[in-house]
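Shown here: the complex without one of its protein chains, the others still in place.
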Amino acid sequence: MKDITTRIIKNDKVAEKTYLMTLEGDLTETKPGQFLMVQVQRSHEPFLRRPLAILSCRDRMIEIFFTVRGEGTALLAEKRTGELVSFIGPLGNGFSDPAPGEHLLYIAGGAGLPPVLSMAEHLGRGMFIFGAKTEAEIPLHNRLQNLEGIQTLFCTEDGSLGTKALATEILSRVIKSLPTSTRIYACGPREMLRQTWNIAAHAEIPCEVSLEERMACGFGVCSGCVVETQQGNLRVCREGPVFDAQDILWGSR
Amino acid sequence: MKDITTRIIKNDKVAEKTYLMTLEGDLTETKPGQFLMVQVQRSHEPFLRRPLAILSCRDRMIEIFFTVRGEGTALLAEKRTGELVSFIGPLGNGFSDPAPGEHLLYIAGGAGLPPVLSMAEHLGRGMFIFGAKTEAEIPLHNRLQNLEGIQTLFCTEDGSLGTKALATEILSRVIKSLPTSTRIYACGPREMLRQTWNIAAHAEIPCEVSLEERMACGFGVCSGCVVETQQGNLRVCREGPVFDAQDILWGSR
Amino acid sequence: MKTAVRIREDLELKNPIITASGTAAYGEELSEFLDLSVLGGFVTKGLSIRPKRGNPTPRIAETPCGMINSIGLENVGIPVFLKEKLPYLNQFSTPVVVNFFGETEDDYVIAAEMLSIEGIAALEMNVSCPNIKRGGIEFGKDPESLHTLVKKVREVTKKPLIVKLPPLVTDIVVIARAAVSAGADVLTCCNTFPAMVIDENLRRPLLGNVTGGLSGPAIKPVVLKLVRDVSQSVHVPIIASGGASTYRDVIQFLLAGATAVEIGSESLRNPLCFLEIIKGIEEYMERFRMHSVSEITGTLEIV
Partner (left out) sequence: MKTAVRIREDLELKNPIITASGTAAYGEELSEFLDLSVLGGFVTKGLSIRPKRGNPTPRIAETPCGMINSIGLENVGIPVFLKEKLPYLNQFSTPVVVNFFGETEDDYVIAAEMLSIEGIAALEMNVSCPNIKRGGIEFGKDPESLHTLVKKVREVTKKPLIVKLPPLVTDIVVIARAAVSAGADVLTCCNTFPAMVIDENLRRPLLGNVTGGLSGPAIKPVVLKLVRDVSQSVHVPIIASGGASTYRDVIQFLLAGATAVEIGSESLRNPLCFLEIIKGIEEYMERFRMHSVSEITGTLEIV
């Protein structure tokens, strides 16, 4: 775990309010699903770092990918090539590797795309369901469309791209045709994850979810980011952000 | 009085920790000695605007000129061409015009240069004494050297440029040779201004000083920036920053 | 859509946005930026029966997301205010609230009498002044002193009487109740937090007066809780004061139980903020299809 200050190679707008930022630098041994705590400005405002998934890390370049939600991400969106950014990372556990021969299904909703896409690009096989509200919110369309070894299904709530459906509705439809030795990797809004888990549990398919929680430190000292699990409170930043969906007490919030 | 957001044309380092920033824009009817309240960043940190004198304002360009002292000026120093800056101004009273035929003497110490230089460039005649600690702290050397119609005397505490003396020591020497119908325009550290006033009072020469005080608003509402005068407390930002030296209660602080 | 709010049956503000005492002087300078008639209310600089010179400079220190002032209540005195400043303010359609203070109970009473005239819509009592009789503790920090003081002032004025509470107390509810039971019509919550800054190189306090009052966004989260605590325990309108800088802050204060909000420090750095905030409130109300500000005040949902 390191505290690194590095230069922005580029910061491109890739969809409505969505940016792909490439940073200079290496991170030895990162896993898809791990994240960085990114400092937005050198001053004390905004005060906290922002947790952002590592989309990719290769050839001395780190990609992060974010949707503008509030002040911090808006400031990140304004940053230009050559500016410095600092971050702590890699943080968290990341998705676990599948067993040999396991079938793979990735499912992402809206801003939950980065960790799942990262895993899909890492493994290079399986089926990818990506849902968003509307076409404008679907970023990296080409990159998703052309994922090597992966079949991508798009869906939107308004039908402007792909099927008019929720990602979980697509999941319900395809799950019957999946072999039982399938593993699901999921990230998105909590309600989507809960439904994904429901569907997966029914089909007795293991499912890993990447959770979001408000964080102060991101490296495990503040206990700010806990989630209630069968094992008691666990820290999303440390024991997570990826959990086995069946360990989460979904009803508790 | 306006609240204006405008673009930086350039921001050049012109001496040790000293910057000349040129902004796009017009200010109708400014007077030398007036100032702007410059917002350092859009966020709440730093919280207050910084008072900075208007060095010049012509051809749709406004020049300001500042020395890095703390956090705010350090952030201003980092700003680049094309970035936006906002300010309120013009503020304050400015120096008063001389009577016809009056001889003119300008005296500036260190970071007190901008308002006095502004007045000298405006009037285009007289003698200019500029003192600093050392050569590295003397900015705009060429511009000062070549002031049209003006004779410039440099002095430094360590003798690295011009005479090795304080500006007020030079003033003491030249004052005897000045006609009684002379007017002095001064800005610099308080102790320098007090001595300038002392010397001028002795010679019965009128002297206008531009004062500095910590400001919150800069436009007269907070009463933060008062100076004790014969007329009671006056606001440096509103009744000043330029005062007749003989009105100031110099001993009071 | 109605942005108006009522702080007593006889006093309606056209919107909940008010200047804070000491940050808009007597109106002349601020009106170079905006038409004061757009404001819900105008609160003057704190006034005393005699003029006051205030504290030595520096009087201003910047702090993280805030500022400290130690103006020391400099003011022109009530007589000069009434003669030279009030007529100016009365040109505008905005109710004028006079903030006042004293060094003794009698000072407060005399001030309130002098200010109970036409052209003044309400009185805001600054009770963060030391009560010399009771060992120098601030009037506002001791429920008994406060009760006696407010009662005496209440006896001499029929104007809406607003009491401005100090924030740094063990239990603000006790203080709020003391003021209300003595006859306060409205409470302002709150004044600045006692604070200081040190210049570590000079090894001296930065302010001429050593200490001053902290204001600005830094204190907002604390004041928000105080506003909620007070509004849940007394049945008079609350004016929030402390760190509001955007329409979002204002809505938060209203949700927490405030009827109106004073904007102080933010307007020193951005005098146009009043216009931006009023516009923001209107847009918020439109977005949520609200017809009246009363649909916001005190409607915080606790699940």
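By letter and in written order, the chains are A, B and C; residue numbering begins at 1 in each of them.
Keep this in mind: contacts are C-beta pairs under 8 Å (C-beta built on N, C-alpha and C of every residue); 3 or more make two chains touch, one makes a residue touch a chain.
What you see is a predicted model; the values in this text were computed from it and never measured.
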Exercise. Going by the touch rule at the top, give the shown chains the omitted chain contacts.
Key: A, B, C
Quiz item: Among C:Ala218, C:Ile238, C:Ala260 or C:Val293, which one is in touch with the chain left out?
Solution: C:Ala218
Quiz item: Please identify, in ascending order, the residues of chain B that touch the omitted chain?
Solution: 44-45
Exercise. Go through chain A and note every residue touching the omitted chain.
Key: 1, 3, 39, 44-49, 88, 213-217, 219-227, 232-233, 238, 253
Quiz item: For chain C, which residues touch the unseen chain?
Solution: 61, 63-66, 68, 137, 141, 168-171, 193-198, 200, 202-205, 210-211, 214, 216-222, 224-225, 228, 243, 248, 251-252, 255-256, 284, 299-303
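Everything below uses one rule, namely that only the chains that are shown with their structure count from here on.
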Quiz item: Mapping chain-to-chain touches, which pattern fits: line, ring, star, complete or other?
Solution: complete
Exercise. Please find which chain has its CA centre nearest to the centre of all protein CA atoms in view.
Key: C
Exercise. Kindly indicate the chain pair that has more C-beta pairs in contact than all others.
Key: B-C
Self-check item: Mean-CA-position distance for chain C and chain B (Å)
Solution: 36
Quiz prompt | Interchain centroid distance [CA atoms averaged], chain A/chain C, Å | solution = 47
Practice problem: At least two other chains touched by the same residue of chain C: list those residues. | Solution: 64-65
Quiz item: Which chain A residues sit where two or more other chains touch them?
Solution: 44-45
